[in-house]
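Here it is, the structure in full.
Just one protein chain is left out here, and the rest sit where they should.
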Amino acid sequence: MAGLARAREWLDERFHWAELIAPLKKKTVPRHKLSPWYFLGGITLFFFMIQLCTGILLLLYYRPGANEAFESVQYIMTRVQFGWLIRSIHSWSANLMILAAFAHMFSVLFLRAYRKPRELTWVSGMLLLFLALGFGFSGYLLPWNTLAFFATKVGTQITGQVPVVGHPLMVFLRGGEDVTGATLTRFFGFHVAVLPGITAILILVHLALVQYFGMSVPPGVEARWKEHPEEARGTKFFPNFFLRELMAWYIALGVLGTLAAIWPWELGTKADPFGFAPAGIRPEWYFMFMFQTLKEIPAKLWFMDGEVVGILVFGAAGAVWLLLPFFDPVAKGRGRKFVMGAGVFALAYILAMTVYGYLAK
Amino acid sequence: MDTLQSRIGRWAAGLILGVTLCALPTGAQQNSCIDCHGSLDPPLQVTADQFASDIHAQKGLNCASCHGGDPTKADMDAMSKKAGFRGKPDRKQIPEFCGRCHSDAAYMRQYNPSLRTDQLAQYKTSIHGQRLAHGDTKVAVCIDCHSVHGIRPASDTRSTVNPLNVAQTCSHCHSNAEYMKEYKIPTDQFAKYSKSVHHEAMTVRGDLSAPTCTTCHGNHGAAPPGVGSVRNVCSTCHVFQSQMFDKSTHKAAFEKAGLPGCVVCHSNHEVKHPSDAMLSTGAQSVCVRCHTPGDRCDQATAAIHENLLRLDGAIKGADAVLAVAESSGMEVSEARLNQDQARDDLTKARVTIHSFRKELVNQDIEAGLKVAAANLQAGKDALKERDYRRVGLAISVFLILIVLLGLRAYIRMIERNSNTSEGAA
Partner (left out) sequence: MATDDTPTLHTRRRLIETVLGGGLLASFVSFLYPVIRYLIPPRVVDLGGDQVVAAKVGDLKPNGAKIFRFGTRPALLVMTAQGEYRALSAVCTHLGCTVQYRGDLHEIWCACHNGFYDLNGRNVSGPPPRPLDVFQVNVRGDEIFVSRKRES
C-alpha cells in the first residue's frame, strides 16, 4: 500500500494526477431497477479486448494465403501449446461479442437512451455494430475451409446484386471477379489492419461521448426523480460499479472458457475452389435472418429482381436504424411510438427469421 | 528443231494434261460408287457421311481399294470385271478379303507401321475361325465385330471394339439364346459379367485397364482359356495371388482334379467383390464345396477367418474412437492416415489367403493389428487430452468462482461500511 501511495505521488508531481482522476472518483452511475442493462456495453467491450489479445496471439502463427492458411490453422490447433484454446476462444468470443452488441443496441433502444443529447453516441454505436459484423464476415474466411469459402462466395455475390454500385463493390471485396486466394489476402488485411484501426477510433469516440454525457436514465425514472429528487440514487463508479463490472467480465470469461474447452471450434476441410458446394451452406447466425429473408422473397417482384428488392429493403432498414434518434428526439408521442414499434418488430423479426433459418433445412 | 507442229503438239499435251489433272480426284473424290449406293436402300446403302467416318477413308482409301472396280466410271461400267471389280465377298471369304491388306506387313507399313498384321493367322486358330473353316457361317467374321464401311480404330470410344464397348459387341451373338441354340454353350456371360467387379471398374471408375471379354479370351484368336491356363490369364494382373497359389497345396490338387484354378472360387464371368464370408461356413462359403466341415482344412480356414474378422474389428474399433475424439474437437488426422496402413495390411492378409497357409496370413494380420492398436492408442490419448483440458477448465472455472465470491463479499463489505455510496447496499 505504501508503494502505491509513493507511485501516486510521483505521478501527481508530474501530471497533477490527483486533479486528473478527481472527476473519475466522483463519477456515479444511476441506480434503478433497470441498471443491470448498463453492463452490456462493457461486456461488449470486454469481448472485443479478448478478440484483440487472442487475435494478436493467432497472428504469431497464422499464415494468410490459399495454400497455407488452412494448414497454419491446423498447426495452431494441433501443435501449438494451447493453440486450440486461443483459437476456440477467438471464434467463440467473436460470436458472443456480436450477440452482446445486439443486446446492447436493443437495450439502449428500449430504454430510449438514444434520445437527445445522445444521438451521436447511438450513431457511433451503430457504426461499431456494422464494423463488428464486418469483422465477423472477414474473419470467417481466414481458416480457408469449405464452409467459409462458400459462405463468402454467397455473401459477396449478394453484395454484387446491389444496383449500380453492387458489382464494383463485389470486385473490391473479392479482389477480383471470383473468390480466390486474393480474396483471402484482402480479407486478412481488412480483418487485422483496416477494421481494427477504424474500430479503435470509433470506440474512443463512443466512450468519450458516454463519459461526457454520463449514463442515460430511462424517461420514466427520470421523470420520477425530477419530482422526488431525494429518491435519486447513484453508485460510485470507482470502485463499486467497476467491481460489479469486473464480476460481469469474470462471468463472461468463465462462459467463454467453458464454451472453448467443451465445444472447440472445428477445423473443417480445406477449401477447394473447384469443388462442389456442400449441401446446407449457411452464413453465421448473425447473418441468418437476412439470408433467410432473401431466400423467402419470390424471384420477381413487379418488375424488379426479388433479391435486389430484399437487399434494398435491408439497406433502407440499416439507414433508418443508423438515424433512429432523429425520428424520436425527445422520446414522446408519435416519434416514440414509431421507434418502439420498429424496435419490437425488428427484434421479433430477427429472432423469428434466425430460428426459422435453422429449422427450415 | 522447234517447228510450229512441235510447238502446237507441246501446247496440246500440256492442255490435255492440265484438263486431266483437273478432272482427277483431289480432295473430294469423284466417286460414282457412293453416288449410286448413297441413294439405295439397305443393305446396299453406303452413304458418303458413313464412309467418311471410316478409318480407311481417312487414310485415303476408297471403295475400289477393297472391292475393285473404277469409281471414276459411271453406272455399271464402274463395276465391270474389266475394271477389276471384286464385288461383295461371301461371308466365308471375308477374313481373307480383309487379310489381303491387313496380313501384308509391307503394305501396312505404309499406313501404320506399329499395327499388327497377324490378325488373320490368329483368327484361324480361334473357335470362330475353325468353325468357319468347317462351313459354319453363323460365327463372327471381321465385319461382325468391327462393323463395315464405318470402321473406327479401337482407340476411338465410339468404336465397337473399344475396350468400353467390347463386351457389348460380343454379347450381340453370345447373349442371343435363339442364335446360339445349336452351340450348346451358355448365353449368360454378358449378364454375369455386367455384375462383376471388373465391369464396375471399367464403367463406374473408367479404368480402361480392367479386363473385358477379349482380355481373357483374346480378340482375333478368341477361345476360352484352357483349364490349365486360367490362372495364367488372371495372374497377368493378380500377380501375388497367383504366386502364392503356385506354392500352395491347392495347385496340385486342382490340377489333379482338372479344376480351372481361380475360377473355382471366384467364378469366371461373374467375378464379384470377394468377402471374408467366403472363408466362413455360411451360405457364401466357397471352401465347403469341396471340404468337409470339421476336417483339418476347415479348422485352419475357420482360424484364418476369425483372424481376419479380428483385424477388421480392430480397425473399425480404432476408427470409432478416433471419430469420437474428432467430434470432441481433437485433431487426429495423423492417426487417421495411419489407419490406411492398417487397412493395407488387411488387404495384404486377404491376398495371402491364396497361399492357404495359416502362418503367412497371421503374419500380415499381426502387422495390421499392431498398427490398428497404435491408432486406437492415439485415439485414446486424444480422449485423455480432452479430459485433461476439461480438468484445466474446471480449475479455471473454480478460480473464477472464487474471484466472483470474493468480489461479491468485498462489494458488500465496502458498501456496508462506507457512506459515500448513496443508497442502501
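To keep things simple, chains are lettered A and B as they appear, and every chain counts its residues starting from 1.
The criterion applied here is as follows: a contact is a pair of C-beta atoms (placed from the backbone, for glycine too) under 8 Å apart; a residue touches a chain by one contact, two chains touch by 3 or more.
On a predicted model such as this, the values are computed, not experimentally measured, just so you know.
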| item | value |
| --- | --- |
| Which of A:Arg8, A:Arg79 or A:Lys332 contacts the chain that the document leaves out | A:Arg79 |
| Option touching the unshown chain, where B:Ala105, B:Ala133, B:Val239 or B:Ala323 are the choices | B:Val239 |
| Residue among A:Phe47, A:Phe70, A:Trp122 or A:Phe241 touching the omitted chain | A:Phe70 |
| Sites on chain B contacted by the missing partner chain, in the whole complex | 205, 207-210, 236-240, 333-334, 337, 340-341, 344, 347-348, 395-396, 399-400, 402-403, 405-407, 409-410, 413, 416-417, 419 |
| Residue ranges of chain A at the interface with the undisplayed chain | 57, 60-61, 63, 67-68, 70-72, 75, 79-83, 85-86, 250, 253 |
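Keep this in mind: only the chains that are shown with their structure count from here on.
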| item | value |
| --- | --- |
| Rounded Å distance, chain A centre to chain B centre (Cα mean) | 58 |
| Complex contacts: residues of chain B adjacent to chain A | 328-329, 331, 333, 389-390, 392-393, 396-397, 400-401, 403-404, 407-408, 410-411, 414-415, 420-423 |
| Contact footprint of chain B on chain A as seen in their complex | 28, 31, 74, 77-78, 84-85, 88, 233-236, 239-240, 243-244, 246-247, 250-251, 253-254, 257-258, 261-267 |
